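Just below is one structure, and these are the notes that go with it.
A single protein chain has been omitted from the complex, and every remaining protein chain is retained in its original position.
Note that the chains are named A and B in the order they appear, and that numbering of residues resets to 1 at the start of each chain.
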Amino acid sequence: MTIEAYYRPETLEEALDLSAEYRSSLDIISGGTIAMPAINEGKTFPARVMDIRDLDLDFVESSNGERTLGATLTLTGVLEKIDEPFLRDAARHTGGWSIRNMGTVGGNLFSPPPLGDFAVALLALDAEIEVQQRDEQRWISLSEFYAGPKSTAIEADELVTAVRLPPIDGDTTYTKYTRSQEPARAIVTVAVNLERQDGVVETVRIALNGAGPHPVRMHEAEDILEGERLERDAIERAAEAAAEGADPPEDAIASAWYRRKMIRHHLSNALCELRNQEETK
Amino acid sequence: MKELRSVGTSVRRRDGDGHVTGQTEFVDDRSFPDLKHLHVVRSPVPHAEIEAVDTSQAEAVSGFVTALTHEDVPNNIYTILRLIDIGPNEEPLLAEERVRYQGEPIAAIVADTKRAAMEAASKVEVDLTELPAVFDVEEALEPDAPTLKEWGTNYFEYEGHECRRVRYGDVEKGFKEADHIIEERYQTSPIEQAPTETTAAIAKPESNGRFTVYTNTQALYFSLDNTAMIVDVPFSKLQFVGGTVGGGFGGKVDVIVEPLATLAAKKTGYPVQYKFTREEEMQVSSPRGAWRMYYKDGVTDDGEIVARQVTSYADAGAYNRHTPYAVTKHAANVGGPYDIPNAKFDCYCVYTTKQPSSAMRGFGVTPASFAVEGQMDKIADELGLDRWEVRFKNAYQNGDVTPHRKEVEDATLIETMQSAAEMVGRDLPPEYATMSSFKEQDNEGDSRV
Partner (left out) sequence: MSGKIVELTVNGRTVEEIVDPMEPLQSVLRNKLGNMATKTGCKQGGCGSCTVLVDGEPIVSCLLPAEAAVGTEITTLEGITPDDGLAPVQEAFRDHFAMQCGYCTPGMIMTAEALLERNPDPSRAEIEDAISGNVCRCTGYDPIVDAIEAASESMNGQGDDGA
């Protein structure tokens, strides 16, 4: 069947009512950059689609260094409203100009691998996701949100409405490695947020794209680095652990074998880059 | 008198204004009342027996017009180059008992919209029994490989031989006389032409019983003739309108969309558009094939090639398309633009369970050039000679005869290399700087001596 209904609710209440009514038989789009290609190519034939772009969820709020980004904020919106370099870097590397004008922060969380180059930065910042359903609102960590291949921790009647970022402490680095000039799909994307005290790593979050079925944290590599100085041996061990622990997707862009090699290489480069940066207090 | 000279001046493109205003008319910029859309049901696996095809679910989709299977095709089995006497016919327009590559067309759905056609196509049930696949050219020639062709082998037969053969001089004698034997294996990958506009045609029935076919083919009359033969109508019943191609690069040389669009137009009486989706363009349109080439050269101490033996395998994928022809061109070019006195070339056109490959800029010559020049570097490096020198020393000149018995009349390698050397600021020794492709200009007879 052609699509029976295309809903464009104007209030969150309306949207949540529709979600509650149709649950998993309702496809949700915001920018359209994930759902529309599949529909155009004849891969999916959804009966009902809800477009949430009119819900006024394209805001950025800041208080005490904490930022909250509305789910339908476009990547261009990120570049216009946020001057934090790490987030800007990630937004800049998520699609070409027209795609950035359409793709949204919330939608990027649902990108199939190896897409999701904004989400990987959010993961490195330990973002929290606001999830709403008709009678309930909750926050879950982005790590929890990624429940497994092709599945997330949200229910069929729930909507992702915002992303909350804690104040960014310490140093960050973002690298997207592609086969051709961007915009292009990632072979691997590396996002790191690291705090040091007198050269010793206190906390570090390493998030990778192209290393699993969704953006993933590399906890083993993080454990290796914590309590250590960013020196060659620790960097190499961490990069090795990440490469070994990864479960990279295999596609036309790169084999799993190659992605694993590149995870090691680019994570090691990213950590060297941080080593060479002066420690931010 | 009007000044007609345009060499050295910049002349505006005839179609420039149309392009920059978007008014150039590409195939699917044409619209017709009642235009129907065609979408193909494709094999999900590389090699299988077809047990059954059931279109009943598809028929229930709103907008469904008709379904086509091989039974609707008057002359289903064809090969594009039969028009220049290359055969036998071996590719079905729509698969019959077997599919031989992932993405091979099994049935076609015609519907009111592209979306309805896609949805109906997704509801066609195809019952397949998978067969072993073979993806490597040398494995395909092993005795225990699954056989793809009715004639019982996985290679195209050239005048009774299993490969395109070139024999010149005595290659074994040449190897004996050589000071060095230099061997290497070269492999290229398939390349998708990826035109920005995907392959498309619209066939429109006319009131006089003819069909007008708008197409972005790169080979208008090949497409017309093959379409007429497949649909079983006289050539005069078809008018093909082409000329505007949104990128081709060899990817639109095959005859793929026109026969089905015409057949569907004939069956339904409506104008029918068949346009590849981007994914079809990338996954089932024929790319440049992959080639594997084994070189063995006999070379003297000072870098002169005295014998060259080449065994090469073109990966045609499941069907001929243009590969048998590409292999012939390849066989004429594996010697390169060099004077090879003793040669033995065996060039195979091999079938595998992959999407058929075809033309792309060079038709088998490009992989040969890649291997030849890799080999020239290798000779120079192994012998400790200069790479330029080895090429000048072996460069062919007018009057030389190539291994496939073609007297060279238009040699330009020497002059090209001289220009290249100048451009990169490379000083050539006088013997090469003054060398010429014209032997007779040199008073001493052979300028290389």
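The rule is simple: contacts are C-beta pairs under 8 Å (C-beta built on N, C-alpha and C of every residue); 3 or more make two chains touch, one makes a residue touch a chain.
Please read all numbers here as calculations on a predicted model, not as lab measurements.
K.L.:
Of the residues B:P195, B:G303 or B:G317, which one touches the chain left out of the display?
P.N.:
B:P195
K.L.:
Among A:P9, A:G32 or A:G245, exactly one should touch the missing chain; which is it?
P.N.:
Once the missing chain is taken into account, the touching residue is A:G32.
K.L.:
Can you name the residues of chain A that touch the chain not displayed here?
P.N.:
1-6, 8, 29, 31-33, 36-37, 39-41, 49, 51, 53, 76, 95-99, 101-102, 181-183
K.L.:
What does the interface between chain B and the hidden chain look like in terms of residue numbers?
P.N.:
Chain B touches the missing chain through residues 12-13, 15-26, 28-29, 31, 62, 193-198, 245-249, 277-278.
In the analysis below, only the chains that are shown with their structure count from here on.
K.L.:
Rounded to a whole Å, what is the gap between the Cα centroids of chain A and chain B?
P.N.:
42
K.L.:
Quick one: in the complex, what on chain A touches chain B?
P.N.:
Listed in rising order, the residues are 1-2, 40-42, 45.
K.L.:
Spell out the part of chain B that touches chain A in their complex, as residue ranges.
P.N.:
39, 61-63, 113, 115-116, 118-119, 121-122, 277-279
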